[in-house]
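What follows is a set of notes on a single structure, which appears directly below.
Every protein chain but one is kept in place in this view of the complex.
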Amino acid sequence: MSPHLVLRVVSKLLIPLIVIFGLYVHFHGDYSPGGGFQAGVIVAAAVILYALIFGVDSAKQAVPTWFVKFLAAFGVLLYGGTGVATLVLGANFLDYDVLHPDLAHHSGQHIGIILVELGVLSTVFAVMMAIFYAFAGRAPDIPEGEW
Amino acid sequence: MIEILAERFNFIIVIILMMTGLYAVVATGNLVKRLVGLSLFQTSVFFLYITIGKVFGGQPPILPEYSEGHGGGDTYGGDVVAASDYATDAAASSVSHADAGHYAAEAIYSNPLPHVLILTAIVVGVATLSVGLALVVRIRETYGTIEDEAINQADYAIDSARRNT
Partner (left out) sequence: MEFLASLLPASLVTHAPAIIVVTPLMMAAVAAIMPNGRLGWGVTLISTMVSALLAIAIIVDVQTGGVVSYAMGGWAPPAGIEFRIDGLNAVLLLVIASLGLLSVIYALPSVADEIEKSRQSLFYSAFLVCFAGLIGVAITGDAFNMFVFLEISSISTYVLVGMGAERDRRALTAAYNYLILGTIGATFFVIGVGFLYMATGTLNMADMSSRLPDLSDSRVVQAAFAFIIVGLGLKAAMFPLHLWLPNAYAYAPNFVTSFLASTATKVAFYTLVRFLFDVFWPEAPFVEVSFLWVFAILGIIGMIVASVQAVFQDDARRLLAFSSVGQVGYMMLGLGMGTAAGVSASMLHLVNHAMMKGALFMALGAFAIRFGVRRISDLNGFSRSMPFTSVAFTIGGLSLVGVPMTVGFWSKWYLGVAALENGWWWAVVALILSSLIALTYVARMLAAIWVAEPHHDRTGAIAHARAPWLMLAPMWILAIANIWFFFQPEFLISMANAAAEAAFSGGAR
């Protein structure tokens, strides 16, 4: 029996719940405290928990480094792209009203906010993972006996 | 004296944290402890913003045609009257651009702006801390120590050796 059995079983139950909670915080950013940054950090915490229990190498197989790099750039481009889309549609930068013709219910605002917050979620998640991989991936120079 | 303590409790905490953080930055030679002090210093600023942004009896700043109308108002030990007046002004002006109709005039909304400012400042603080820690990791790998004095000694030794050649 592995000495970390309790940790492994509990984390296998918890990690999907943490990710779902992160998504909940993200989508409810319009109506309650929340939004892209908080959600990104929560989802990153889930993956970091996985890395702590099962090892950085398994985490790197689940969320590889090239994916992290791509996601970071993708989030920035999504946010900027939403702004450029509003420019192309004729209004000021990041004026979400033009994204959807329904002005009575401000649908454009909802769409715009969801898109930019998605961008923020991707970038924050990717950056947190990149920071963790950069720190955790370095070989420890403290010999085993001196811990 | 006790009244001042009770009324301005939040601000006193802000000052204590700020001075503790600054003292930690100045007084320690350990690079990581210095970053911890910096973090503490920045956290005190977040408290300052939260404190001045409190609106008593404020509801979530969502127009009632979209929400069910939640109850608002929290009790709070301190008294930040002047700030809440100005904060209410700012809250009222920030909803005026929407088609508020007569809803906005009756309800007191809490001010979302200081919270957004704090969120931005937190992100900035996280970024600064991560760059700082990355630098400390590189310094540890290069010099083998994270104490200020030892690093200066190492550089001075190399510099004087270079100057003597």
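First chain written, first letter: the chains are A and B, and each begins at residue 1.
In the analysis below, a contact is a pair of C-beta atoms (placed from the backbone, for glycine too) under 8 Å apart; a residue touches a chain by one contact, two chains touch by 3 or more.
Since this is a predicted model, take the numbers as computed values, not measurements.
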{"item": "Touching residue (missing chain; options A:28, A:69 or A:105)", "value": "A:69"}
{"item": "Sole residue of A:23, A:87 or A:114 that reaches the chain not shown, by the stated touch rule", "value": "A:87"}
{"item": "On subunit B, residues whose C-beta touches the chain left out of the figure", "value": "22, 25, 31, 34-35, 38, 41-42, 45, 48-49, 52, 83, 86-87, 89-90, 93-94, 96-97, 113-114, 117, 120-121, 124, 127-128, 131-132, 135-136, 138-139, 142-143, 151, 155, 163"}
{"item": "Interface with the unshown chain - residue positions in subunit A", "value": "69-70, 72-74, 76-77, 80-81, 83-84, 87, 91-97"}
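As a convention for this text, only the chains that are shown with their structure count from here on.
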{"item": "Distance from subunit B to subunit A - Cα centre to Cα centre, in angstrom", "value": "23"}
{"item": "In the complex, subunit B residues that touch subunit A", "value": "60, 62, 67, 115, 119, 122-123, 130, 133-134, 137, 141"}
{"item": "List of subunit A residues in touch with subunit B within their complex", "value": "31-33, 35, 37, 131, 134-135, 138, 141"}
